[in-house]
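Take this structure, written in structure tokens, and hold onto it; I'll ask about it next.
Take a look at chain A:
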Amino acid sequence: MDGYFGSYAVVGALLLIGVGIFAGAMTANRLLRPHRPTPEKLLTYECGVDPVGEGWAQSHVRYYVFAYLYVVFAVDAVFLFPWATVFAAPGFGVATLVEMFVFLGFIALGIVYAWRKNVLGWT
Partner candidate 1 sequence: MHVVYPAVVAALLFSVGVYGVLARRNAILVLMSVELMLNAVNLNLVAFDVWLRDRLHGGQVLTLFVIVIAAAEVGVGLAIVLAVFRNRRTVDVDRLRDLGEPEPVGASPGEPEPVGGGPDGRAGDAA
Partner candidate 2 sequence: MIPVLLVTVPLLAAAGLLVPAARRVVRGYGLAVSGLVLGLSIALAATFDYARPAAVQAEVDVAWTPGLDLRFHLGVDGISLPLVVLTALLTALCFVYLAGRPSRRMRALTVALLVLEAGMLGTFVALDLLLFFVFFEVVLVPMYFVIAVWGGPGRRAAAVKFILYTLLGSAVLLLGLLLIWAQTGTLDMVDLARTHGSGMSRGAQILAFVAVAGGLAVKAPMWPLHTWLPDAHTEAPTVGSVLLAGVLLKMGTYGLARVAVPVLPQGAEAVAPWLGAFAVIGIVYGSLACLAQRDLKRMIAFSSVGHMGFVLLGFATLTPVGMNAALFGNVAHGLITGLLFFLAGGVKDRYGTSDMTRLGGGMLGRLPYLGSLLTFAAVASLGLPGLAGFWGEMLALLGAFSPGAGLSRPLYLVFMAIGGLGTVLTAAYFLVMLSRVTHGRPDARWRDARLPDVTGYELAAWSPLVALTLVIGLWPKSLLLVTDPAVRVLLGVVP
């Protein structure tokens, strides 16, 4: 149970436990609960009135910009972690730090730009 695969085997075991808990709970629920579906009960709930149109109505994609910002920045952050673990190791130093500032500077530039262009506001 040691080493790389061992570690993740433990994680996997815990995952199975979690799924087991869920499955067990649902099984118990199945035994305990009543089951009497009626069409009204299965109707989509819209504050009590009859539902209008489809549930998957097309909605405005104003979140898209944020999604994009996130994808860009979060993925940039991928580089931070390997860097963060080694940058203070012997042999690295100010230069490494400066490089990361350059990197962060570009990220910050992106945010400043987005902010100035009012992308972050509500459109």
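The set was built so that all candidates are chains of the complex that A comes from, given by their letters.
The criterion applied here is as follows: a contact is a pair of C-beta atoms (placed from the backbone, for glycine too) under 8 Å apart; a residue touches a chain by one contact, two chains touch by 3 or more; residues count from 1.
Given the structure is predicted, the values throughout are model-derived calculations rather than measurements.
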item: Interface partner of chain A in the complex, by touch - 1 or 2; value: 1
item: Residue ranges of chain A in contact with candidate 1 within the complex; value: 4-5, 61, 64, 67-68, 71-72, 74-76, 78-79, 82
